[in-house]
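Mind having a look at this structure? Questions to follow.
With one protein chain removed, the remaining protein chains of the complex are shown where they sit.
Let's look at chain A:
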């Protein structure tokens, strides 16, 4: 009797494992160092209180320049909107785990659409002064349970040039807060240990509009469109992208396997869907929206940026999904890419085909489960509960309110 029941149990088990294995052939579950957390639901795990700041910090800036909604730093605006209507929002600050101050520091654009970071430190400082004087929660922890979205080139260092950014360092007032930023590079002044790296904003509707049927065969081996030399800002070369992009161009411009150029084709998104590898080299900063586009279109990202920290690095195992090439190895890029075993490439494509992977890179309007907003909240939830040491005793001060360049101390 027991033999028969165990036999049937074994058969049932085999059947189920076979059927699930069949399903796994198409896509694979993604689990990073924090476990299988991409599809976690943050509701119920944390509570966020949104400060009511005057509109000069957010709405007025947006009204002055609506381009802030479409450039790659738009995550700060959409995060604010998402939090306002999210179930994790609480109106009672005493029960909040995290505090959010809605400021749009990148919404100061040049005529050509690039954000100027010069006023951002002062704006941030004035906002923090407002928060600390009107609400008691900042002073309780000096900002350790607050988070800010700073999607600039070099995060809270508030400068577009790397040397200047390193010189400035992270804004002293934000030293204890959690920073949600797009910039991520290991052993860099502008990446704090507890920061959450997010992908740059890429317009989801625009990408959805350019999808092609998945059975169109992938016929391009390596694809890249963008600048190799930045003649405006780096006329001599060797400075932009630390020479990596120029090395790609010089070595592979005549290689028929590499479809690389500085064109702006209208079929950019369609071409990415017809490629196996998409290059994502660093530019002035190591991150770029190309990573998001490559993931959405199923093209394996080839990341050429030393020590980069990719978005949601604890939830997404980027080593298994993308190909990392050291900047010094760029001349051997073709050897590296062609020597990857076939099975590895197919597995990477399966991982990329996982819809939760694509969702995690996007900021859709309205928010959908599993998207980048939820990943940010998941990341914040994983940092809970707050360590007891963040709570300061009454009157204790850790931050230096007068540190930083003299220009920052001026009022905004």
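Rule of thumb we're sticking to: a residue touches a chain if its C-beta (ideal position, glycine included) is under 8 Å from a C-beta of that chain, and two chains touch if they have at least 3 such contacts; residues count from 1.
In the analysis below, contacts and distances are computed from a predicted model.
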Name under which UniProt lists the unshown chain, selected from "Glycosyltransferases", "GPI-anchor transamidase", "Auxin-responsive protein" or "Trifunctional enzyme subunit beta, mitochondrial": "Glycosyltransferases"
Touching the absent chain when the full complex is considered, from A:338, A:389 or A:402: A:338
Per the touch definition above, residue among A:123, A:180, A:260 or A:276 touching the missing chain: A:276
Full-complex contact with the absent chain, from A:34, A:114 or A:227: A:114
From A:232, A:266, A:389 or A:402, residue that would touch the chain that is not displayed: A:232
In chain A, positions touching the absent partner: 26, 110, 112, 114, 116, 118, 160-161, 163, 213-215, 217-219, 221, 232-233, 236-239, 242-244, 246-247, 250-252, 254-257, 276, 327-328, 330-332, 334-335, 337-339, 342, 345-346, 349, 407
